[in-house]
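I have a structure I would like to understand better, so I am pasting it below and will then ask my questions one at a time.
What follows is part of the complex, with its chains left where they were.
Labels run A, B and C following the written order; every chain starts at residue 1.
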Amino acid sequence: MKVGVVVFPGSNCDRDMYHVLTDVFNLDAQYYWHEKSLPKNIDAVILPGGFSYGDRLRAGVIAAHSPIIKDVQKMAKKGIPVLGVCNGFQILVESGLLPGVLLKNESLNFMCEWTNLIVENNKTPFTNQFKLNQKIPIPIANGEGRYYVDDKTLKELKKKNQIVFRYDEVVNGSSNRIAGVCNEDGNVVGMMPHPERAVESEINPIDNKPSSLIFESLLSKMGVSN
Amino acid sequence: MSLEPQELSELKSKIGREPTSTELQIVAAEWSEHCSYKSSKRHLKMLPMKGPLVITEKGYDSGVLDVGDGYVVTAHIESHNHPSAVEPYGGAATGVGGVIRDILSAGTRPIAIFDGLRFGDIEKDQQARWLFKNAVTGIADYGNCLGIPTIGGEVEFDECYENYALVDVAAVGFGKKDKLIKNHAKKGDIVVLMGGSTGRDGIGGSQFASDSLESEDRSAVQIPDPFIEKLIIEAILEARNENVIHAMKDLGGGGLSCAISETADALEIGIEMDVSKVHTRESDMHPDEIMVSESQERMLIVTSKTKFKKLQEICKKFRIRCSIIGKVKSDNQMHIKKGKKTFAHLPTDVVANATLLDLPSKKPSYLKTIEKEKKLKTISDYSKTMMKLLASPNIASKIWVYGQYDHEVGIRTVVKPGRDASVLRLDHGKFLSVKIDGNPKQCYINPREGAIGCFEEACRNVVCTGAKPIGMLDHLQFGSPKDPEIFWTFLESLKGLTDFAKDFKIPCVGGKVSLYNETPVGPIKPTPLIGVIGLIDKQPQIPQKIIDGDYLIIVGDTKDELGGSEYFEYIHKLIGGKCPTVNFSESKKNMKSVLEIIPKQLLKSVHDCSKGGLAVAVSELSLNNQIGCKVSLDKVPGKKLAVDRVLFSESHSRYLLIFDKKNLSKVEKILKKNKTSYNIIGKFGGDKIQFVNGKKSVIDLRVDKAQKTWLNSLRDLVLHG
Amino acid sequence: MATYNVHVTIENKPGISDPEGETILNDLVLKGTHKTVSKIKTAKMLKFTIKEKDKKTAESKIKEICDDLRIYNPMVSKVTIDVFDA
């Protein structure tokens, strides 16, 4: 199956994501520069982390106007799985593909640390291999990672099962400890933590299996066995 | 910016005429201490620079080490002290940018950043707190945006840096040997400037770095733009892959003046350049300003006319500007024009090679008495002392600092910051271990032994991860070299480093000298900073969880060496005493034993003793693992000493080995075989950190309480004063 | 056509917390001797230079840019636009 990794000026986790997709999960991954268009036959799209346009104005907002986003929007509508990680999540939010907004962390600092996620929705293409409430040890690395929605939207998110991941503990002050959400259809998922940094035991000091399920979920959704 | 009178007459006699104003600016920039190393160069030659793994190539700004299987590692170190002292955010950030471009110049991808930070007493001094906080944010914002992990460093506070800051940044790169840029150029090649626009910011910067802060030119502030730098990195690496770069140099101190003259001199060519082709930020810039501007995020590239098209395409993709500013000639001259008009026309060897000085040196008089110890006040409760030390800014956990740095990006970081050296995995199955260390408190008391100690400490940290040291970077930071006493301390440090490097066969692969580090109240303490690069062939020593019943062995003797220790300086406010010295043969023996045990996978953790001595080193293990320990001070090898000396002496060459009891005989076998001095000094378990002397309790602390203090005190100090 | 300076101030809507302002107030200002300050709010400003036929067009144009390009996120922030002759 073909996975597109979208690269914006300033993306910096694109190569990490590509490595994980190809070397760890044997997927056919391909980079797509933000000015290019996505091919019709693509099976999944990933927006990796980084600092697109240097996080200027607001993280993700300038990249959200990139030409390729129109294609991502089309793919999303067609039900193709789309994952945004960290800056990728911020871009999805700023381009209206996902609800909410990501604000500066409560500490006002960039935070790089390991934390635990809780799986709240195991129906998405990136979480179907998890048990509900399963824990994932995973690192975060962001300055604007505090997910915010107003109370009304939060109720909606809960009702429509759009909260995908929550932090096990208070990390950055995000609403309802939300770390990742999906769209109403469930095929577009955004998350602040970095799964690509946690799937190899060599660099994961805790346990690399839970994070790996994020990619294995995608494989299973596509009917590929790894 | 100006030349000294004798330099001016020298220039005149060399070129046989009056220099133009542009020529004066160019030569003043290039002959500044910062660019020419005129005070230090003659002496730096003593350092061993060659070794079986060292690859030398003309015109490299970074050291290159062959790590096998067709791969190379590059490394470099830089400081940005003067700018950081007045604009800590921008100064620290642009410091990162500069050293990264040095790594890039060789054609390798930067894969890690290290930062060594020094400020005044943040407990008392609000200015020091402001400098510290903003320097850390500057490094974080720049490195994080680039997506290069900052994986190690150190932070130290000392009154000698009052109203000042030392911000040192080291970087490591990785690449294929056959993709290294082999700097070369031939007549007809073109000279291209790529990256950000040239503006007035930073004018006079390198001169500024060589002047003391009082007389500084306060307009020399550089605004960091990490986004452009990131695009430059990707563009250059793509251009490298397309083989369109003949030679390359980053623009650092001295701007175009230095980059043009040094490139031409190194490649033995001439360069004719037109300032009107430089893309400038403001339209009314004078040629002199263009030549000496230190605007950041710019690279100079030599390529051929035919390859330029491809380079241009790549730059366009990454939305960065590139302009042809000149051409390569064969006359060994730098010829600076604006349109048809000549502004400077000088032989490159004259510009690039300032006359080296041979400055006088004299042993400082303070050293005569400094090793004499004053009587210490008696301490009744060592638990309290210990808590005080754990909360002290120099010993408290630096998590507030490295927690703001993305140390995971690039997915190479195997051993993360917070331990000893950090470890990166490389693409061919090997691992790289790096640490930087300095110790001005000890270097002040004994410039030679102190410098050797920094070198050994960096080696020790790397050895703790199972790596063999393969290269060293040195950064020599001192006050004004015109003061013979300061210059003497510089020479002593350098000689010490040279002796150690030769004896241990660790080549120096790069370095930097930063002089004129003077604060309003005087020179800084001698502050050499040493980076050591280690290589691990198979498996690094990754810290494993220490559990109940694990054994603790100390390798190496504890001596009566408390001069410059945190115990003397922080607890007793005493500057003086005997500086720890490294016994070379003992040091080698201990390294050898540790490096022999680690690959056998017998150990859970290895940690060295450094700041705060044995007491702090053991506590760090307890706090990192949230488990208690009980240590018998009477078992510690070495001559019999008073308990406080055993606890807090900062003797070198000491390692703590932690392992499951069942491995004891195997561990001991190797230690005995190598005739290493060691002893089993304790066990882990329980929820208290306990030091006993015979039956007598000396220290008794609750782990949870101590951990809270150790982890949070630095943050609390920065945020809440 | 005339040139105008247009200042766009982006700040949090009422009810959305401003940790930065609070931190400056509590950790810097109130720690010192400046007890008469009761509140600090942070905002971001963009100063546009724009050429339009009149002040009103300049303002409406900038308003359009702010909305179209999401210069501010309407979920949490609001903008104020002030036009000045250059």
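Heads up, the rule we're going with is that contacts are C-beta pairs under 8 Å (C-beta built on N, C-alpha and C of every residue); 3 or more make two chains touch, one makes a residue touch a chain.
Here the structure is a predicted model, which means the values were calculated and not measured.
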item: Displayed chains are single representatives; whole-complex counts; value: A x1, B x1, C x2
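Note that only the chains that are shown with their structure count from here on.
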item: Rounded Å distance, chain A centre to chain C centre (Cα mean); value: 31
item: Inter-centroid spacing, chain B versus chain A (mean Cα positions, whole Å); value: 36
item: Centre-to-centre distance between chain C and chain B (centres being mean Cα positions), rounded to whole Å; value: 41
item: Residues of chain A whose C-beta touches two or more other chains; value: none
item: Junction residues of chain B - those touching two or more other chains; value: none
item: Chain B-facing residues of chain C, complex; value: 27, 31
item: Sites on chain C touched by chain A in the complex; value: 16, 19-20, 23, 69-71, 73, 75-76
item: Residues of chain A touching chain C in the complex; value: 57-58, 61, 64-65, 94, 100-101, 103-104, 106, 108, 148-150, 173
